[in-house]
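Please find one structure pasted underneath; my questions will follow.
Removed: one protein chain of the complex. Kept in place: all other protein chains.
Chain lettering (A, B and C) follows the sequence in which the chains are written, and residue indices restart at 1 in each chain.
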Amino acid sequence: MKKYISLLAAAGLAASPLLAQDAEWETEGLSDDAITIGVMGPFSGNASSYSKALIGMMAYYDKVNEEGGVHGRKLVAVQEDTACDSAKGLAAAKKLISQDEVFMLQGNSCSGVALALRPTIEEAGLPWIVAHAVSDSISDPLAANIFHGVPTGGANGRAMAAFVLSKPDTSNVAIIEHSNDWAHSYSNPAREYLEENGVAPSLELTMERGQTDATAQVLKLRQEKPDFIIAALYEAETAIFLRDLKKYGMGDIPVMGTAGTDLENTLKRTGDFDTVKNYYVIHSYVDNLDGPLMQPWGEMIHKYYPDEELSTFSFVSIGSAEALVSALEAVGPELTRSKLMAALEEVRDFDTGILSDPISWTADDHQGVKGSAVAGFVDGEPTVLKAWGQPY
Amino acid sequence: MSQIMPSARQRKMRTLLFWAVPAVLLLLPLATNPYTQFIANGMLVSVLVTLGFTLTIGNLGQLAFANTAFFGIGAYSSAILAAKLGVPWLLTIPLAGAFGALGGFLASAAALRGIRTYYLAIITLAFGELMRWAYLHAKPLTGGTDGMPMPRETLLGISLTDDTLKFYIFLAVTVLLVKATLNLMRSHFGRAVMAVRENEIATASLAIPTARVILATFMWSGFVVGCAGALFARHVGHVFPESFGMLHLIASFAMVLVGGLGSVLGAVLGAVLLTALPEYLRAFPGMEELFFGLIVAGVLVAMPMGLASLLRRVSPIFVERFYREAP
Amino acid sequence: MLMQLTLGGLSQGMIYALIALSLTVVYRSTTVVNFGHGDFVMAGAFLSYVLVVLAGVAFLPAAALAMIAMFVLGVMFNRGLIRPIRGGPHIGLALMCIAAGYLLRGIARMVWGREVLPMPPVFDMDPIFVGDLVITGDAVFIIGTVLVLLLLFFGLMALTDLGKMVQAVYQSPRGARLIGLNVDRFNDFSWGVGAALGALGGILVAPVSLLHPDLGASFLIKGFAAMTLGGFGSLGGAVLGGVLLGIAEQYAGAYLDTALIEITAYVVIVAVLFIRPQGLFGRKAVVKV
Partner (left out) sequence: MSTLLTVEGLSVRFSGLTALDDVSFTLEDGNVRAVIGPNGAGKSTLFNAISGYVTPTAGTVHLRGQELTRLTPHEIAEQGIRRTFQNGGLFPALTVLENVLTGLHAQTQGSFLDILLGRSKALKSEADNIHRARELLKLMSMDHMADTRAGDLSGGQQRIVEIVRTVASDPPVLLLDEPAVGLSPVARAQMMEIIHRLAGEKGVGILLIEHAVELVMAAADRILVMAAGARIAEGTPEEIREDRAVLEAYLGHS
């Protein structure tokens, strides 16, 4: 019986196209006028606001297509929903790979899903540009076909911690965060960086999603009197936390937030400048969201998706799409998957004009974006910063 | 009115049919691609989850929502045993079942203290959420929010990431557990379970130890769902706390109801149908909740005994009874 | 610090109290526990958002309109979906409530989908300082509104004929039928009141929190914990349970660990049911076998 089962299993394997990495495989999903790209993302479910990143990215495809595509080929996005659920995400990836037979993958927002996908996609071997999820473990250890196109959690977390430590005489840092993987992807590397520099966090607090009050947390902070607070909280909770912080007379302590929030919306939510004047956020972009350098990108998204509301997520995946297009251009009309991956590894210091840091992929390192800027209020105006007191 | 019971010939047909289904399924991998194979594997996991759930909620009639907890316990025990202690995954399946049964023991402790109906529902909901909190915070053991990747492993020289290989293992486990559960339900134990649901006081008067029946049902349910958890760990290859939340609970609750409360056949039907449905709804992201709500409400109003009751009307072959006539 | 925590817990607890009360109103008259109630709370918040932000209605009339709409929705839900299966097992009723919740959530997601909606703050007021204690506008508004509503509710129950009739039905539903009360209409009414009160919980939360279609789930569990703590089925117990839960969360967070805030409700449920199943005011929750 066992023998038959293994025979059948072998038959099943042979029938699957995964191992047949031949010429046909190299050009799967490719035609004379189209490159199909599987775009996975949380288009439904409780994390669906992240999918704005993929909308922005697909708007960029549309723009490229309107300008004639790449070597006469249009970028055709095949959307699949992951609902930010690992099983559903795996189904989406397998569908794109084996049923829709796309040429490559770009996208995915949720780190958990991306981690679950990695073995499957690594085995399938087609190129995947991770366009939103931040967890370092997605692209480290290196997988030949997986390219990280956004600052990873490690890069962001280190950037946060570096900014915190760039303020003179910072020695007492507290961390407040949600207990979910999103928050940990920021706080863990930040914590590491702090500890490497001899500053162990003095206080670790959690605040869960949906809490409308941070009294308990803030009163603990009042006893500790930190120099800086790192807050890995979503928008609503950030506003509540800052409000309570000011309420209890600690409005002067600077707070470092994540890329999940932005200054403009946080100000809007608290409705009070005094509350947010000492709030800093990771800001992966070259300009403020409504600044002159970002405006054309917003207009581009609205051109193809007129009803799309813009948020800080909307722009995050565009940079890697630009890098992809430049690699596709470099390969020339005789495109194959291997050639594309080789070309991606040649991308160096690629200035996207949207991300604050350039993209560089090498044969040994597929984590393309090594840092992030920070935004904070300077003289009442949202300003992109390199370090404490240093404009970008 | 007497029910039309299957004749001796029809009973033979039924046995034949029971074994014919997995036999035909052995050929399924020839007709699938990795995507559809993955979905088929997911269906088998769901069948076990639904089967375990319908035992406590349908047959025993207890409004207990701890099954997602059993599922998580199973998945995490499998992952921890495989990743931290190097136990071969195949061996972790019965062990995960044992841990699931332990979860069942805890849940039955509430029922045995006399906490019933809505109280039981609420306390078991709390049990599930406390477990999820534990997965999140017992970081050294569970990896916290990053979850636990399953270790790479091969079997018969084939990697355990291969969906076809997984399918045969899942199928074997599912057939075994479905068959064992059917044996259980069609015995004096199965009747005692139903008797407790129908009239617990009268049950005790028949020399049936009701407490032991409740305990054993919860533990078997925990065992089945715990095994399903071990399969799920391999199915996804990575165990996350978020897989064992309210959404999973509600989805499996719906599978039980749509298939037919307290019916083994219904558990299979409900699981297969409601695992497939979201895949057909992929073209409409975000509409899943609406469809789900409409389908469940529709089934509850129009067909309270679920799909299994439809089949029963088609042929007595599908009538499920709680005894087993000699062959 | 204790006072401050208590105040914070009180304002949070008032919301829980409202949700537990609305669950109890439905439970006492129909013996159905609305497992979809979290989504009714969410729907209330969304309706008020639509009226305030999209239709430009002022907050107070918008809140009133949203509550009326939710009353109607509650009645419709009872008539259309609960009544046809009322004789069936409570497992079916529980799932029907969940299904209704899913429908509401699905609609919310279809309309608002991927947006996170900020509600403009409605009770802008400078905080009051009493010694060390800081009293914010939010706290005043939430505690004040719920207090007024509770006074109104319990006043109506104690003093009016309608209230006395309701009490009588709670004592003996069979007796109520005998004296000619239209039980169907009474159930409709209870569902309506339950939905409207729950919606108010959502409306009060909306301006301090962010609106998203999933905001109801955590409130449902808090409501359950409050009911269990106060004693399942006791109106006053639900309110007191809610307030105590809110305060307990704050104390647990400040004196033990902030990670415990999230599970305080679950711990309360398990502890109460094992130690004192009847809660503070309820009847015994346990069946003897």
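In the analysis below, a residue touches a chain if its C-beta (ideal position, glycine included) is under 8 Å from a C-beta of that chain, and two chains touch if they have at least 3 such contacts.
Predicted, not measured: the structure shown is a model, and the values here were computed from it.
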Displayed partners of the chain not shown (whole complex): B
From B:A134, B:I158 or B:L184, residue that would touch the chain that is not displayed: B:L184
Residues from chain B at the interface with the omitted partner, ascending: 1-3, 5, 179-180, 183-184, 187-189, 191-192, 194-195, 197-199, 201-210, 216, 321-326
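Here, only the chains that are shown with their structure count from here on.
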Chain of greatest Cα-centre distance to chain C: A
Selected interface, A-C versus B-C, where C-beta contact pairs are more numerous: B-C
Whole-Å gap separating chain B and chain C, where each centre is the average of the chain's CA atoms: 33
Chain A, residues touching no fewer than two other chains: 43-44, 48, 179
Shared interface positions of chain C, touching two or more other chains: 109, 113, 259, 262
Sites on chain B touched by chain C in the complex: 57-58, 61, 63, 110, 113-119, 121-123, 125-127, 129-130, 133, 137, 200-201, 204, 210-211, 246, 250, 253-254, 257, 261, 286-294, 296-297, 300-301, 304
Contact set on chain A toward chain C in their complex: 43-44, 46, 48-49, 51-52, 176, 179, 205-213, 215-217, 219-220, 234-236, 239-240, 243, 247-248, 265, 268-269, 271, 309, 311
Chain C - residues contacting chain B, complex: 27, 33, 35, 81, 84-85, 88-92, 94-96, 98-103, 105-107, 109-110, 113, 217, 221, 224-225, 228, 232, 259, 262-263, 265-267, 269-270, 273-274, 277, 285-289
